[in-house]
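The complex appears here minus one protein chain, its other protein chains still in place.
Chain nomenclature is as follows: A and B, assigned in order of appearance, with residue numbering initiated at 1 for each chain independently.
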Amino acid sequence: MIPVDDYLFLSLALFTIGVIGVLTRRNVIIMLMSIELILNAVNINLMVFSRMWGTVDGQVFAIFIITDAAAEAAVGLGIILAFFHNRETVLADEMDIMKW
Amino acid sequence: MQTLNQALFIFFAVLAVASAILMVTRRNIVHGAVFLITTLLSTAGIFLLLQAEFLFIVQVILYVGGIMVLFVFVIMLVNLDVSMRQVQFNRQWFVAGALALVLAGQFLFAIWVGRGALRLPAMASEISPKNTEAVADALFSHYMLPFEIASILLLVAMIGAVVMAKRRAG
Partner (left out) sequence: MGHLIPPSIMPFVLPVLYAVVIVAVLPLLAGYIVLMERKVMADMQARLGPMRVGPHGLLQPIADAVKLLLKEDIIPDKADRLMFWFAPLVSVTMALLAYSALAIGPAFQIADLNIGLLFILAISSLGIYGIVLGGWASNSHYSLLGALRSAAQLVSYETAAGLGLISVLLLAGSLSMKDIVQAQLDQGVWFGFSVPFGFFIYLVGSIAETNRAPFDLPEAESELVAGYMTEYSGFRWSLYFLAEYANMIIVAGIATTLFLGGWLRPGARYHEHIPGTGIEWLDALPALLTLGVALYSLKLAPTQPVKIQKIVMVLVAVLCLGVACVLAGALFAPPAVMQGIHGAFWFMAKVFAYIYAFLWIRFTFPRYRFDQLMRLGWRFLIPLALVNVIGVGVAIVLRQQFAWGPIVSLIPTTLATLGVAMLLAKDDAPVAEAQTAAGE
């Protein structure tokens, strides 16, 4: 029997990697992908607790999180495309003016 | 059966973590996207181990087949070559990484203190045939309002994306 801890450790590892990715990379697309990784780690937690309590509530919340990820990807990538067409770059620290 | 499950868990977990690390460190974004897809697919495998077959499918169809296609699409539209030659990590990477590790340490401590307290109930011999029905029941009865709110969120996101694209054209 796999204890819940193993799943939590896995989720923690993915979460940490995601956080490091968001905080240290300069490329906005990689940062967005790291956020997806964080959401994914959360989903693992929801799934294992849903399994532990024998209900499907966690799975329903995971569906909401995936919906949210879809919305975030659509808007985020839209912003990146618009930004790229104006500034010819996808690096986060060059997004330093509010208006152009 | 137990050892098989254990072996599958270790396989998926190692695959997920290894490709996640590769995803964050690759210079080439397309390779990063492929590694993220690998992570997402291994996570889908873990969902299957947890008897959440419907979520396995949602993960594969929506995440891998939908969202990641969008990512790859955008990656191909923006010019890769320039950003590949530039510095990949920002100036505060040391502070940021240390903070992330501190955060991870806190979580690790919390899980470590409570380890062994939580256990999965004995696994049914096979995947429950009613998983899809159970999720649908919960989604369309108890979670009806959040479901509608989520659909409005998607609508807003869609309009937002269209507006963003329009402005570029004009």
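The rule is simple: a residue touches a chain if its C-beta (ideal position, glycine included) is under 8 Å from a C-beta of that chain, and two chains touch if they have at least 3 such contacts.
None of the values given here were measured: they were computed from a predicted structure.
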Taking the complete complex into account, tell me which visible chains touch the one left out. B
Footprint left on chain B by the chain that the document does not show: 28, 30-31, 34, 37, 53-54, 57, 60-61, 64-66, 69-70, 72-73, 76-77, 127, 129, 131-132
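Methods note: only the chains that are shown with their structure count from here on.
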Flag every residue of chain A that touches chain B in the complex, lowest number first. 1-10, 12-21, 23-27, 29-30, 32-34, 36-37, 40, 43-44, 47-48, 50-52, 54-57, 59-60, 62-64, 66-75, 77-82, 84-85, 88-93
Residues of chain B touching chain A in their complex? 2, 5-6, 9, 13, 16-17, 20-21, 23-24, 29, 32-33, 36, 39-40, 43, 46-47, 49-52, 54-55, 58-59, 62-63, 66-67, 70-71, 74-75, 77-79, 82-83, 86-93, 96-97, 99-101, 103-104, 107-108, 111, 115-116, 118-123, 131, 134-135, 137-139, 143, 146, 150, 153-154, 156-158, 160-161, 164-165, 167-168
